[in-house]
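So the structure is just underneath, and the comments pick up after that.
As you look at this complex, bear in mind that one protein chain is not there, while each of the others sits in place.
Take a look at chain A:
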Amino acid sequence: MKRTATVLAAVLLAAAGCSNSGGGGSSGSADTPGVTDTEIVVGTHMPLTGPAAAGYSKIAPATKAYFDYVNANGGVHGRKITYKIMDDGYNPANTQQVVRQLVLQDKVFAILNGLGTPTHSGVLDFLKTNRVPDLFVASGSRSWNQPDKYPGTFGFNPDYTVEGKILATHVKETYAGKKVCFLGQDDDFGRDSLAGIEKVLGPVAAKQSYVTSNPNVGPQIGALKAAACQVVVLATVPGFTALSIGTAAKIGFKPQFVVSNVGSDPATLAKTLGAAAPLLEGVVAANYLPLANDSANPWIQLYTKVNKEYNNGAELDNNVVYGMSVAYLFVQALQSAGKDLTRDGIIEAVKKGGFTGPGLVPVRYSAGDHSGYGGEQLTTIEGGVAKYFGKPYRTDDGDGAVEVYEAAAVAPPANGIPAA
């Protein structure tokens, strides 16, 4: 047992030795963690590896690229933004670990755009007790919109119920009288989406669910075929959108697919489907940001420039557009929070809302509403590229009507950086 004692002592000494590398960078202006006169440190958790990495792994580098662009142009109130990206592999246990590292060790000012419903749900309480602003979560779960319970948490995506209502409105108008079915992820994403769809359409003819740990949707698609579905609404992540469309084709099932924004990026889908990419023709989806292939759009022109200069020229797809739009919104929030940056200050600034940017409809932030974008516009894939059609719709996650949003899109500022 002497050995045990020696080992114990050695291990604990080693642990104690490590402790010195902990702190650093905490003594900022007004003692706000992660903020100095010259720097703002923010962090995020993303699936850079693992089953959910397809497509999503491009978001954080794009956000960082836009920050680098802002930094090169003088930063925000003289402060440069440092973005710490941590891989959690879409595993909630890893998310716990990396978010603690960001908050307790790296002393980040805020968590920005943490991705995933199951992963981010697990850190809500931790971020709340440590009073860390939890901005623009990359998921459309309604969990982020609980101002009383989680005053520092704000969503980014339109929530899945809002999206479900908009998709269902289109289905109701365009495919009247057809048999509508649903395939969704077996979590808040699928459930909230279905809730929205059924609010507009009433009960669907058949509904199926899948789990990401089992990459086989054969039985589900088979059941939808057996139910003679003519329209299938998918609340799926990109990998499973591709899988569902591919599986349906394999068994000779050709319904009209209507896909959630979450799993609809054509570049990611085409890459996953490979030679079977033509199956995507005619797929209807929704979006709320400019489309990556719309080179006439001033936002896409700005993002293309930033992407070329600061993102190693990564292929510009909707994930890159998403990442940069998140960064743009964060810079807006920083500008609005003013020079004397505090954690409470930025939360107040976001609550004030009134941000206009790349979105086709405005974000909904207010004191009583912490959800992100309030609506979407529909797209369809023609000749391998997605195109918008119709007008943007706006609605809420309750019983509110789905209404057309008429206001025109806003152009980006000349230098591409939002002013105070």
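Simple rule for what comes next: a residue touches a chain if its C-beta (ideal position, glycine included) is under 8 Å from a C-beta of that chain, and two chains touch if they have at least 3 such contacts; residues count from 1.
Convention: contacts and distances are computed from a predicted model.
Undergrad: Quick one: find the hidden chain's UniProt protein name among "ABC-2 family transporter protein", "2-oxoisovalerate dehydrogenase subunit alpha", "NADH-quinone oxidoreductase subunit J" or "Branched-chain amino acid transport system permease protein".
TA: Protein name of the absent chain (UniProt record): "Branched-chain amino acid transport system permease protein".
Undergrad: Just to verify: which one of A:Thr32, A:Thr63, A:Thr82 or A:Ser121 makes contact with the chain not shown?
TA: Final answer for the missing-chain contact: A:Ser121.
Undergrad: Just one of A:Thr36, A:Thr49 or A:Ser366 touches the chain that is missing; which is it?
TA: Among A:Thr36, A:Thr49 or A:Ser366, only A:Thr49 touches the chain that is not shown.
Undergrad: From the list A:His77, A:Arg100 or A:Lys172, pick the residue that touches the absent chain.
TA: Among A:His77, A:Arg100 or A:Lys172, only A:Arg100 touches the chain that is not shown.
Undergrad: Check the options A:Asp37, A:Asp186 or A:Glu382 and report the residue that touches the missing chain.
TA: The one listed residue touching the chain not shown is A:Asp186.
Undergrad: Could I get the residues of chain A that touch the absent chain, sorted low to high?
TA: 1-8, 11-12, 14-16, 18-19, 22-23, 48-50, 53, 57, 60, 85-87, 89-93, 96-97, 100-101, 104-105, 117-118, 121-122, 125-126, 129, 186-188, 209, 211-214
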